[in-house]
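A single protein chain has been omitted; all remaining protein chains appear in their positions.
In order of appearance the chains are A and B, and numbering begins at 1 in each one.
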Amino acid sequence: MSSTLTAPSPGTSAPQMPRVHYLNVDYGVKSWLFTTDHKRIAIMYLVVATLFFALGGTFAGLMRLQLLTPHSHLVQAETYNKLFTMHGVTMIFFFLIPSIPAVLGNFLIPMMIGARDLAFPRLNLASWYIYVIGGLFTITAAATGGVDTGWTFYTPYSSIYANTNVVLTVVGIFITGFSSILTGLNFIVTVHKMRAPGMTWGRLPLFVWAHYATSLIFILGTPVLAITLVLVGLERVFRIGVFDPALGGDPLLFQHLFWFYSHPAVYIMILPGMGVISEVVACFARKRVYGYPFVAASSLAIAVLGFLVWGHHMFVSGQSMYAGMVFSLLSMLVAIPSAIKVFNWTATLYKGSVSFQAPMLYCFGFIGLFTIGGLTGLFLATLGIDVHVHDTYFVIAHFHYIMVGGAIMAYMSGLHFWWPKMTGRLYPEGWARLAALIIFIGFNLTFFPQFILGYLGMPRRYAFYPPEFQVLNVLSTAGASILGVGYLIPLVYLIWSMRYGKPAGPNPWSAKGLEWQTTSPPPTDNFIEPLVVEEAYAYAPYTPEDRKRAKHE
Amino acid sequence: MSEITTGSALAHQFDDAQQQQQAATLGMWVFLCTEVMMFGGLFTGYVVYRNAYFAGFAAASHRLDVTLGAINTAVLITSSFTMAMAVHSAQTGKRTALTGFLLATMLLGGVFLSIKGTEYASKFHEHLVPGPDFEFDPLLRRQAYVFISFYFAMTGLHALHMVVGLGLLGWLVVGTVRKRFTAAYHTPVEIVGLYWHFVDIVWIFLFPLLYLIERHHR
Partner (left out) sequence: MQRWLPLFPERASTISAQVDHLLYFEIAIAAFFAALIFTLLLVFAVKYRRRSETERPRPIVGDLRLELVWTLVPMVLTMVMFAWGADVFFQEAHPPRDAMEVTVVAKQWMWKFQQPTGQREINALHVPLGRPVRLLMTSEDVIHSLFIPAFRVKKDVLPGRYTMLWFQATRPGTYHLFCSQYCGSQHASMIGWVYVQEPSQYEAWLSGRRATSVSPVASGRALFERLGCITCHVQAAPQRCPRLESLYGKPVKLTTGQTVIADEGYLRESIIDPQAKIVAGYQAVMPTYTGQLKEEDVLDLIAYIKSLSPPAEESTP
């Protein structure tokens, strides 16, 4: 465990890589495939998740090409249906849900709380293998004919009528679900039991709070999806009567069970990103996050309230009018904690010292686009409007603003922010800013027209559409091509930087947080010297006078 | 984990044995929460349909063998007792008793699964399985079909968990023989005990819900 800690002080020589760190402590494939180091596992997740992102993105690209003309023959309708299904399944289950928790969460949570590793390192490795195995099932399903039920698997189409690889796909998702469940379990036990002395709950970084809340959803929601998909599989194979009306079953029961998980799942996809934003905004404004207790509590509130609103996906499904009203009201309430976060992040900039490196640019993008996405969620929670826009492109625009404009931007922000810590290297800042701008422009051009398309009435999951919708579709496809280019650029320079990037030193951003008190890259056991556990975001000397004065600002 | 006969094998991420033990226990409790949610989905579906199809559910339930179900309930409750005794033996460092009680628990678990197996076999013979061969009074056939679907799904999932439990118990027996567990360190025995009690509790819910619908009318 020897390493030279090189502190970057002005006037001395440039930072150097530590001699021994977690990446070079051992070489060879076996040292990676049998590792229990949470940092190596995070890197393995990064590689696989990137591959799934590329796969899901390719499906999307083909879809957008098909939609360039109203009745394109680029792909057959059956193929298009498989494309949108596989795009959803891949992106949701194999990219968005794992990305930030399994890559950044795995890497950072032990470090942020001052621990040597997670509570259960071997379980962590098992989670990765389960993720890969589940992914292989799903890729096999895609490669041997695909599945065309939509990622939502509504019955009885999925359980009786579809003649595509439904069982293979639900088995893949079922398996991968356990990866999520075990990761959530690991995070919860780690945060409860492995905090360094002095790291109280009130000092936890908001990134950790966000992942704790996400883990609650992992463990309470994912099992319900697991059993629901099992029932779909059993209905398909053994013709049990659960969801098929011809056998006495109820298709709405499937929808209730499915959305009971899948709505909280969207909070799984956004909460970790919100955790990233809190860390990055604090660092690049050199201030603690405004309203820390409220931002922390809002993460928990989102997790709890998120379990109470699933019926807003079913306003026109045939469920009772009163159920619709209850779910609409609760859905309004779940928006409030997210609004609280946005206001607090904005207030963090007030009287701060703001700089604009790529992580911060992605933060600005997140706050703006998530705000739009979240506000359009209110439109969907409004019963009278949702009846019109449900199952149209309005919904697609809404969730892509949150998932891509929000979650993926947060992922990019976090990846760039902690890239020096993870690899010991700096990425090229100019290219990173350019890519952020291209992504922002491409994203808006892709998805804003879809709000209009949706209100006009273009339904989702359509391989063909009436001609009057073409102009908006063309704009959207143009945006998608720009967005694709935008995502390719970081792929290139991040890989380049691993070899040729400037050594970063322990703390290139002068950030607070325990992860910056060690080398970049860190040693296998994370820390060399005894830690100084100070309160989160101590960006300035914090005296009692400061506290008194702060109350009046 | 390295085997140290004198005390616990402390994993490198933990600072002390107490932290390791607490983490393992909390981990098992969290895992059991996930199991509650998984079975919960099935129980939710069951409750919904029982409310809608009560007549068919009652009629189909009467075709289950309540005697065998009751015996199985007694078997499992006894096995929870032997499991608790196993944990107690581990806590007091009594290796032989520990081995005995673990084996007794496994035996009882095996008895449970055998009885379940005979029940399933008889269901096949009576054409009371989901699929094209299902036979029932035509008036209630639709509803009974849903009941039988849930019967197999719920008891099947439970039986799967029992098999996993037997595997865990076997692993504990091997560990006991290898002198891994002492009064100072026996966390695996305790957390497998938690798991086993959970599987028992699930059955205690399953039995009345599936076997005891309107039995008092008979």
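Here is the rule we use: a contact is a pair of C-beta atoms (placed from the backbone, for glycine too) under 8 Å apart; a residue touches a chain by one contact, two chains touch by 3 or more.
Predicted model only: the values in this text are computed from it and were never measured.
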{"item": "Contact partner of the left-out chain, one of A:Asn81, A:Asn165, A:Thr183 or A:Gln450", "value": "A:Asn81"}
{"item": "Per the touch definition above, residue among A:Pro101, A:Gly172, A:Gly248 or A:Gly484 touching the missing chain", "value": "A:Gly248"}
{"item": "Residue of A:Asp37, A:Asp117, A:Asp148 or A:Glu279 in touch with the missing chain, whole complex considered", "value": "A:Asp148"}
{"item": "Contacting the left-out chain in the complete assembly, out of A:Lys287, A:His400 or A:His416", "value": "A:Lys287"}
{"item": "Residue ranges of subunit B at the interface with the undisplayed chain", "value": "52-56, 138-143"}
{"item": "Subunit A residues that touch the omitted chain in the full complex", "value": "77-78, 80-81, 148-150, 154-157, 161-162, 245-246, 248, 250-252, 285-288, 290-294, 315-318, 320-321, 324-325, 328-329, 332-333, 335-336, 339-340, 342-344, 346-347, 349-356, 364, 367-368, 371-372, 375-376, 378-379, 381-388, 390-392, 452, 455-457, 459-468, 471-472, 537-542, 546-547, 549-551, 553"}
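In this text, only the chains that are shown with their structure count from here on.
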{"item": "Chain centre separation (subunit A, subunit B; CA means) in Å", "value": "35"}
{"item": "Residues on subunit B engaged by subunit A in the complex (per definition of touch)", "value": "11-14, 19, 22-23, 26-27, 30-31, 33-35, 37-42, 44-45, 48-49, 52-53, 130-132, 142-143, 145-146, 149-150, 152-153, 157"}
{"item": "Subunit A - residues contacting subunit B, complex", "value": "110, 115-121, 181, 185-186, 188-189, 192-194, 219-224, 226-228, 230-231, 234, 238-242, 247-250, 253, 257, 260, 525"}
